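The structure appears right after this line, and notes come after that.
Of the protein chains in this complex, one is absent; all others appear in place.
Chain lettering (A and B) follows the sequence in which the chains are written, and residue indices restart at 1 in each chain.
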Amino acid sequence: MTLVPIHLYLILGAILFTIGCIGVLVRRNVIVIFMSIELMLNAVNLVFVAFSRHLQSTEGQVTVFFVMTVAAAEAAVGLAIIIAAFRNRETVNADELNFLRW
Amino acid sequence: MWIEVGIAAIKALVVILMVLSLAGVLGWVERKGSALIQDRVGANRASIFGVAAAGLVNTLMADPLKFLTKEDIIPARADRLLHTLAPCVNLFPVIVAFAALPIGDVLTIGGRVITLQAIPLNVGILYVLAMLSLGVYGVVLGGWASNDRFSLLGGIRGSAQMISYEIGMGLSVVAMVMTFGTLDLQAMVRAQGHLIGGWLPAWGILYQPLGFLIFLCCGIAESKRVPFDMPEGESELIAGYFTEYSGMKYLMFFMTDFAEVAVIAGLVTTLFFGGWQVPFLMSGGFHFPGGATLLLPQLLVVLLQVAAFMVKVLFFCWLQVLVRWTLPRLRYDQLMWFGWKGLLPLSLANVLATATIVLAIGAPV
Partner (left out) sequence: MLVGLGVLALLMILSLAGVVVVGGIDVASLNAGHVVFALLASLMILSALGVILNRSPIRSALSLVVTLFLLAVTFVSLNAYVVAMLQVIVYAGAIMVLFLFVIMLLNLQEDRPAMARAGVRGAAAVVGSLFLLAAAHFVAHPLGGTQAAAALPAGFGSIEQLAENLFTRSLLAFEVTSILLLVAIVGAVVLAKRKLE
């Protein structure tokens, strides 16, 4: 398949990252915030793979491998924290999870 | 270029037809096979002009007609979109997984070499594992979207079971990959055509007997059949995650069950029993170890290979039907214990042993 110019992939990655960023800032449900973070990580993955293809180097794909692993670990621990917090406060609304406020 | 697109389309069509017709025939095999095992007659009421055709008319004509004409009920407070989407999401990955299996060797028509594999990938087995892990979504969606606590319980149990046994399946495949040194399914099947000591076909089961058993157990658990059918425990959860489905959607869930039986049978055949290999059949004809040869035209060789694949797949489908009607159901905690504390350490030990042997005496290919 012929090559699409790289700046198209960069713009697509930027748009996905922006959507994820807005999701983190605007949504109140902690799980949806988490999903927006995953969206940001995936936008970065896309940019890495696009560069790997255009510069013909495997380094980008290795980095994506590690990003995926770290994202898996972070999702597991983060969701466990959310479950533990839900047990205490019965809510997943970020505005109401204010245990540490004075 | 259009010829290649056409060939790919024909291969995809063949695979879809194969899976769907296997799923249909397996429904009949299940009913008549269970009847044989339980010493009764089975479905034979529907008949055309008095010909009941051993239950074929009943299972293959009357039942689909009944399902197609039944009313499609969606529960009152259920999520309509997800409820309708769940059976489709359940069926799609299974058919697509079957497409990666090689059905035969190459077919040479008019100078063009066509490999008889609908999706020739060099990461073949990873692709199949990926599609099987997408099968969890159908269960999750079916359980959640029905707004019914039996369905939700069946859905949660079903998805937990599927992701637990995926790991054992993946690890037993890893041992197989180490033995053959490739992820490509067609290359694995070709490698199983070698003869050990000049006379024994080097099928995967000779290299990985424990891996075969683990893979078969995990495969039956993935398709949620007895003895692992707690998610649809008929006597406990009504019908588990597809309680609230009727008509065509229920038929699609059932078809997924049988299509997964076909996929697991196909995978076991490809990985452990030589795929389309007939013992001593090379591309020119039979080459027996004594030196005798039987030359055959290429088309006949290809037909023999495809027939061998189908016979092996049907054998393993029948084996799974036999297992279903012989063994009792595992309780949910027993099921989880078996997956995590039984099969997982066993498959890890298998990987360790395989790695040691491969390092010591070298891989067979």
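Criterion: a contact is a pair of C-beta atoms (placed from the backbone, for glycine too) under 8 Å apart; a residue touches a chain by one contact, two chains touch by 3 or more.
All figures in this text were calculated on a predicted structure; none of them were measured in a lab.
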Write the list of subunit B residues that the hidden chain touches.
79, 82, 121-123, 126-127, 129-131, 133-134, 136-137, 140-141, 143-144, 152, 155-156, 159-160, 163, 166, 183
Touching residues of subunit A against the unshown chain: what are they?
1-8, 10-12, 14-23, 25-29, 31-32, 34-36, 38-39, 42, 45-46, 49-50, 52-56, 58-59, 61-62, 64-66, 68-77, 79-84, 86, 92-93, 95
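In this text, only the chains that are shown with their structure count from here on.
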Let me have the rounded angstrom distance from the C-alpha centre of subunit A over to the C-alpha centre of subunit B, please.
34
